[in-house]
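What follows is a set of notes on a single structure, which appears directly below.
Note that one protein chain is taken out, while the other chains of the complex remain in position.
Right after this comes chain A.
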Amino acid sequence: MIQTLPYSTLLQYVYNELPLERQREVEEVLQHDPELASTCADLLLAQRALDGVRCEPRTQTSEVILRYSRTFLVNY
């Protein structure tokens, strides 16, 4: 089946880069195109997986940065 929207538009949609009007158009198409909806779901799950990779720095690193900011203010 030929998809009714290009993949690039879906990418922009899942990353909230489309204007509201265009978002609504995409959502309208998604409701009538199961294959496109499945592709969109794939993208959203990929986003979720990539979110899981996110890491936090050590607390001490943040403290050093904040201390530097306070010191910089004094010296400025």
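As a working rule, a residue touches a chain if its C-beta (ideal position, glycine included) is under 8 Å from a C-beta of that chain, and two chains touch if they have at least 3 such contacts; residues count from 1.
The rule we apply is simple: contacts and distances are computed from a predicted model.
Engineer: Which of the following is the UniProt-recorded protein name of the chain this complex doesn't show: "ABC transporter permease", "RNA polymerase subunit sigma-24", "Cytochrome C" or "NADH-quinone oxidoreductase subunit J"?
Structural biologist: Result for the unshown chain: "RNA polymerase subunit sigma-24".
Engineer: Could you list which residues of chain A touch the chain missing from the display?
Structural biologist: These residues touch the chain not displayed: 7-8, 11-12, 14-15, 17, 27, 30-31, 37-38, 40-58, 61-62, 64-66, 68-70, 72-73, 76.
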